[in-house]
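To keep things clear, I will list the structure first and then write my remarks on it.
Take a look at chain A:
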Amino acid sequence: MIQAKDIKKTYPNGVEALRGFSLLVKPSEVVVIVGPSGSGKSTFLRCLNGLEEIDRGSIVIDNIPLDHSKQNRMAIRREVGMVFQSFNLFPHMTVRENINLAQMLVRKKNRKQAEETTKDLLGKVGMLEKIEAKPGQLSGGQQQRVAIARALAMKPKIMLFDEATSALDPEMIGEVLEVMKALANEGMTMVVVTHEMGFAREAGDHIVFMEDGLIVEQADSRDFFSNPREERTRLFLSQIL
Partner candidate 1 sequence: QELRQKLTQESTLEQVLKRGVLRVGFSTFIPWAMKDKTGKFIGFEIDVARELAKDMGVKVEFVPTKWSGIIPALLTGKFDVIIGGMGILPNRNLKVNFTTPYDYSGMSIVANKKKAEGFDSLDAFNKEGVTIAARLGTTAAQAAKKFFPKAEVRLFDDESQALQELMTGRAHAVVSSAPLPAFHALKYPKRLFLPIKGTFTKEPIGFALRKGDIDTLNFFNNWILVKKHKGWLQEHKDYWFGTKDWEKLIK
Partner candidate 2 sequence: MPFNKPKRSTAATAWEITKFILTTGVLVWLVVRGSKGLGYNWQWYRVPQYLYSLDAGGFVAGPLLEGLWVTLKITFFSFFLAFFFGLTTALFRLSDSWAARGLARFYLETIRNSPLLIQIFFMYFVIAPILDINAFTSAVVSLSLFEGAYTSEIIRAGIQAIPKGQWEACHSLGLSGFDTLRKVILPQAMRHMLPPLTGQAVSLIKDSALVSTIAIYDLTMQAQAVISETFLTFEIWFTVAGIYLLLTASLSFLVSRLEDRMIETA
């Protein structure tokens, strides 16, 4: 589903965020990326849907190469949904409009068709009664659930989550993790950056530990936690758990 090969990414200020990073994600797999701050996790996710240009290497998503062709890039943006740490809902629109917008403008659905999907998804994340609310009137956890619904409305094949819960209050993290788990169970392909080891253990199929723009260790979820091979991984796990 995702083939990322030997990716290098250097920011204009000279920071080498990715230094030859490769990753394979199979369909319906849930890959969790962990690692210390600044290790390049966000950068990798951002490269996957074209928010950042890569300097070297190749990315192929669902057999479409992410190159300079405008069609390909557009196609990939439609296949890939992204949920940000800071929600990024459109504050001047209601929940309904937030979710309708891209469906109507990008998928060219009419209002009725869009509305149907919107209600369906809001039901799924448990937010149907807030359909007329503005983002400012919602708690963080509620906003994040709407953001997930908004990304899902584009019917993406892959969902990327960048620390989707770390801006939330402890009590609200649970709500969002629930929605993510449900998605994983339904067979959505997901790449998740998180500090929530509980989630990684429960829902992750494959765990990737990265540092300084490179993979230190990757393994299936069970092996990773019970039996880390590298000293660095063990140190990290001891500090974070």
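Keep in mind that, in the parts below, contacts are C-beta pairs under 8 Å (C-beta built on N, C-alpha and C of every residue); 3 or more make two chains touch, one makes a residue touch a chain; residues count from 1.
Candidate selection criterion: all candidates are chains of the complex that A comes from, given by their letters.
From a predicted model like this one, the values you see are computed outputs, not experimental measurements.
Asks: Taking the stated C-beta criterion, I'd like to know which one of 1 or 2 contacts chain A in the complex.
Replies: 2
Asks: In the complex, go through chain A and note every residue touching candidate 2.
Replies: 49-51, 74, 77-78, 80-82, 84, 86-92, 101-102, 105-106, 134, 136, 147, 150-151, 154
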